[in-house]
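What follows is subunit A.
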Amino acid sequence: MILLYIILIPVLGALLSWLTAARNTALCRWIALCSLLLDLGIVTAIWLGNGAAENGWLYHLQAPWIPQFGISLHLAMDGLSLVMLALTFFLGALAVLISWREITTKTGFFHFNLLFVITGIAGVFLTMDLFLFYFFWEVMLIPMYFLIGIWGHERREYAAYKFFIFTQAGGLLMLLSILALYFVHASNTGVYTFNYFELLNTPMERTLAMWLMLGFLVAFLVKLPAVPFHTWLPDAHTEAPTAGSVVLAGLLLKTGAYGILRFVLPLFPAASQEFAPWAMLLGVAGILYGGQLAFAQPDFKRLIAYTSVSHMGFVLLGAFAFNELAYQGVVMQMITHGISTGALFMLAGVLYERIHTRELSRMGGLWPVLPGMGTVTMIFVMASLGLPGLGNFIAEFLVLLGSWQANRLLTVLAALGLVVATVYSLRIMQKVFFGQTERQYTLPDLGLREWLIMAPLVLVILWLGVYPQPVLKTVTPNTENESVKQKAESKKPTAGNLFAPNSFQHKKQPL
Partner candidate 1 sequence: MMNIHPTTAGMTLAGILFVLGLISILIRRNLIFMLLSVEIMLNAAGLAFIVASSHWAQPDGQVMFMFILAMAAAEVSVGLALILQLFHQLKTLDSDEASRMRG
Partner candidate 2 sequence: MTFNDLLSLGPLLNIAGASVLAMLLVAIWRNHRLVYYFTVLAYLLALMSVVPVARLLPHEIPPLVVIDLFALFNSGAIVGSGLIIVLLSYNYFEEREERKEEYYLLLLLATAGALVLVISRHFMSLFLGLEMLSISLYGLIAYLRARERSDEAGIKYLILAALSSAFLLFGMALVYGFTGHMDFPGIGAYLRETETLPVSVIAGFGLMLIGIGFKLGVVPFHMWAPDIYEGAPLPVTAFVATISKGGVLVLLIRFYQDVNGKEYTMLWWIMAIIAVISMFAGNWLALTQQNIKRLLAYSSIAHLGYLLVGFLSGAQSGLEAIAFYLVAYFVTSIGAFGVLIVMSSSVQDAETVEDYRGLFWRYPWVALVFTVMLLSLAGIPLTAGFIGKFYIVMAGVDGERWFLLIMLVINSVIGLYYYIRIIAMMFRTSETPLRTYIKPALPLAGNITLGLLVVVLIGLGVYPTRMMQLIQEMMTLIK
């Protein structure tokens, strides 16, 4: 039941904050913040309680929803979900905090949407029913659309459209694949179900498996985003309000990565293995192409947005490397990228509040004015270029170490991405903080609230850099499942064995 609470708490928070906003906007913000902190507390408690120690699945909940189709309200949590949820609520709470001053219109509706996105994301990370997964996948879009479209910057509507249409297009292809898988499984076994655990190991013809895998993959590649499906991202990230950018970059993109790890690889082991070189190639293309474009951007937020493209290339590269090192690297990358890019977006937002521009050419020389912000920015810029000692390094190193064993040429090219990352990351510092300015600023440095946001981020990224073991350990059990599965396809996966098969099956009559 705890899983259901995790999902319901932000829903409740969303409704409450909307209702209270009309009378008291401060209360509305507090409700939003508290509901996310409560969730964060629950997740942390789970993590501290048994997260690291236990194998496999921590919690599990299943209740029929649309039994005719074999659809159930099926939630389960393993290490991967746990870690992703922790990230979700952590960044979510910070997103509420960062918009404390920024959002002044329709505060209630804003928080409603924000919490709703987070609900959708949490749902995506928890659900083990493919229909429900698609459901949550789509549920994320609308509130996100509103976040961008209502509270965004100048070209918000265009960006919101683009975001919506791209992700929806990918999602529909995934829907086709989900359904095809459903029927393939049914024709094999006579059991109509969307249950993830039962759909694992559905034997399939090679070409069919490839097509279905591609259907899933496209949705995730769009979300990730991988070149050439990335063009929605710069617009969406740039135009979204700070909290929107944070949620987008920090969390929404991760659902794509999560989808690859959770669905594409386990459901279609052979096909994804076959496709792996191409996927890795896309990853590398993303790393280099995104990096170069990031370098060229004149807009601060747009630059950060393109760095996301570049960083998520590592995720793709690692995910298709099929080994534990890369897998854990990918998980690390998801988290650290969420934090570092989220932080950079917050900094961009904080800066925007002060100087009302995102144009890099109109910045410069801010270091003496904003030394505190400069220091924090420096830390996250360094994180983004993969400086050891900060979390991103562990992630990228593990990914590359793993992918080296899968494909050397591509790894070498990806490693060049580190150089490109240096090029664009240092450009941020140079353009924003260094150099000189004619304008005489008197701007306030980070305030208490902003320090409250930045301090945890800095601490976490440092913690992940020098002691990433808690995360790595938590995602280990699943990793083994995945990698074992990849290596010996014929072997039955451990995930399926963890439960008594009967308790999970829907021996419902076919349609």
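Note that contacts are C-beta pairs under 8 Å (C-beta built on N, C-alpha and C of every residue); 3 or more make two chains touch, one makes a residue touch a chain; residues count from 1.
Selection rule: all candidates are chains of the complex that A comes from, given by their letters.
In this text the structure is predicted, and so the values were computed from the model without any measurement.
S.K.: Pick the one that touches subunit A in this complex: which of 1 or 2 is it?
M.R.: 2
S.K.: Applying the document's contact rule, which stretches of subunit A touch candidate 2 when the two form their complex?
M.R.: Those residues of subunit A that touch candidate 2 are 65-69, 105-106, 109, 131, 134-135, 138-139, 141-142, 145-146, 149-150, 157, 160-161, 164-165, 168-169, 172-173, 175-176, 179-180, 182-183, 511.
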